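One chain of protein is taken out of this complex; the other chains stay put.
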Amino acid sequence: MKGMTVIVKKTTQLIAGIVFLYGIYIILHGHLTPGGGFAGGVIVAGSFILLILAYGSDFLNLVKEERGSTTYENLAILVFLFLALTGMVAGVGIFFANWLPHGTPGELVSAGFLPLYNIFVGIEVAASILTIFLALIIFKEEVLK
Amino acid sequence: MTVYWLCFILFLVGLYGVITRRNLIKIAISLSVMEFSCFLFLALIGYTEGGAAPIVDTADPVKIYVDPLPQAMVLTAIVIGLATTAMLMAVIIRIYRKYGTFDIREINNLRG
Amino acid sequence: MELAISVIVIFMILGAIYAIHASDILSAVIAGGIVGYSLVICFLLLKAPDLAIVQIVVETITLIIMVAVVLDSSRKEAYGKFDTQAWVTAATAVVILAILFWFLKEASAPLAPFGENTMRMADAYVNGAVDKTGSVNLVTGVLFDFRGYDTLGEATVLVTAVLGVLTILRIRGRK
Partner (left out) sequence: MRYVTVFILSMIFWLLITFRFTVSNIVAGAAVAAITSAIFGRYYFHNVGKFLQPRRWFWFLVYLVTFIWACIKANFDVAYRVLHPGMPIRPGIVKVKTTLRSDFARTLLANSITMTPGTITVDIIGDEMYIHWIYIRSEDPAVYSRMVTGRFEEYIKKFAE
C-alpha cells in the first residue's frame, strides 16, 4: 500500500501525537468524566491507523508490529485477570473485590482498582483493533504480491 | 411509545435486508443496522425524563440521573460489534478471493 | 424529546432502506454510515455521553474497514433480474415481518411510556454508588465494579475475535 500526498503526511506528523494523548486522557479520566477504557482504547488505535494510512504500510515494518500488538493484547488481558484475582488472595475472598482505599471521589487517584482496570482494558482494546487492521493490510499485501 | 415502535421498525428493516439480499456486503450492513437498533432500544429504556447524564455531582445530592446499567451493557456491546463486523469482513474478503464474487447464490452454484 | 428522537429514527430508517436497495456497493456502505452517525445524536439526546464517544469512533473505524474491503474488490451489485426465487424470498420476508410486528404490538402493551424509568433495580446502582465504588462516573462503576464479570467476558470475546481474524486471514504461517 502506498502512502498519500505530502500534505497528508505533514499534517499527520502534527496531529497523530495529539490524538494519542487525547486517547490516553480519556482512559485515565474514565472514572471522572465520560469515557473510559473502551472509548480511549479505540482512539489510541485510531492514532496508529492514521499513521499507517498516511505513510503506507512499508513505514512501520509491518510483520514485526503485528507480533508486538498481539503480545500486548494477550499480556493486557492476563494482567486484567490477575488484578481481578488479587481480590481473592487479599483476604477479602471475592472475585473482582475493590479492596484498595477509595480516596476522595473526584480526584485523579481515587476509586481503588477502577483506573487500573481502565488502563489495561484500554491497552487490550487498542491492541485488538490495531491487530485486526494490520491483519487486513498484511493480507492485502500478500495477495497483491 | 412511538419511539419504541420506530426502533422496532428499524430492526425489521435490517431483518428484511438479511433475508432478501444476496450480496454479502449488504448482508453485513443489514446486520449492523439490527445491532444499532438494539443499542438504541436499550438506551431508550434507560432514559428518565429530566434526568442528567450519569456523572455524579457531589455538591448536589438530590439530582435525578438516567439509568447507568443499560449504558454499561451497550458500551461493551458496541466494541464487540466492531470486532464481529471486522471478523465478518475478513470472512467476506476471503470468500471473494476464492470465488471472485459476492453473490451467495453464485457461490452455491460454483461449489457443486 | 420524544419527537426529536422520532424524527432522527425515521431518518435512520430511510438511510437503512437506501443502503439495502442501492445499486452501488460503495454508496450502500456510506448510507450505512448515516445510521451509525445518527445513532450518535440519539445517544447525546438520551444523556449517554459515554456511548456517544465510543459509537462515533467505532463507526469511523468500521467505515474505514468496509471502504477498504469494497475498494479492494468489486463495486457492482450482482443483483440482476427479479426471478421466481427472489419473489418467494421477498414474500416470505414480508410475512415474517408482519408476524413480528403483530407480536411487538402485543408485547409492548405492558411497557411503561417513554421517559418513565422501567427498571426497578436502577436505584441500587444510582443511590450510594459513589460510596461503594468511589467512582464519580456511574457507568464506569457499573462496568468494572458491580458487573466486572461482564467486562471480563467481553474482553475474552474481543481476544477470540482477533484470533479468529488472524486465523482466517494469514495465508502462510509465521517463519
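Think of it as A, B and C in the order they're written, each chain with its own count starting at 1.
As a working rule, contacts are C-beta pairs under 8 Å (C-beta built on N, C-alpha and C of every residue); 3 or more make two chains touch, one makes a residue touch a chain.
Not measured: the values here are computed from a predicted model.
Q: For the chain that's been dropped from view, list the shown partners it touches.
A: The chain that is not shown is in contact with A.
Q: Residues on chain A that touch the omitted chain in the whole complex?
A: That gives, for chain A, the contact residues 5-7, 9-13, 16-18, 20-22, 24-25, 28-29, 51, 107-109.
The definition used in the following text is that only the chains that are shown with their structure count from here on.
Q: Please give the pair of chains with the highest number of C-beta contact pairs.
A: B-C
Q: Just curious, how far off is chain B from chain A if you go by their C-alpha centres, in Å?
A: Using C-alpha averages as centres, the distance is 23 Å.
Q: Please set out, as single numbers or ranges, the residues of chain B touching at least two other chains.
A: 53, 55-56, 58, 75-76, 78-79, 82-83, 86, 89-90, 93
Q: Using the touch rule from the top of the page, what residues of chain A touch 2 or more other chains?
A: Touching at least two other chains: 32-34, 36, 38, 42, 105-106, 125, 128-129, 132, 135-136, 139, 143.
Q: Under the stated contact criterion, what part of chain A meets chain C in this complex?
A: 26, 30-36, 38-39, 42-43, 45-46, 49, 53, 63, 67, 70, 73-74, 77, 80-81, 84, 95-96, 98, 102-103, 105-106, 110-114, 117-118, 121, 124-125, 128-129, 131-133, 135-136, 138-140, 142-143
Q: Inside the complex, what are the residues of chain C that reach chain A?
A: Within the complex, chain C contacts chain A at residues 49-50, 52-54, 57-58, 60-61, 64-65, 68-69, 72, 130, 133-137, 139-141, 143-145, 148-149, 151-152, 155-156, 158-159, 161-162, 165-166, 169-172, 174.
Q: In their shared complex, at which residues does chain A touch chain B?
A: 32-34, 36, 38, 42, 105-106, 125, 128-129, 132, 135-136, 139, 143
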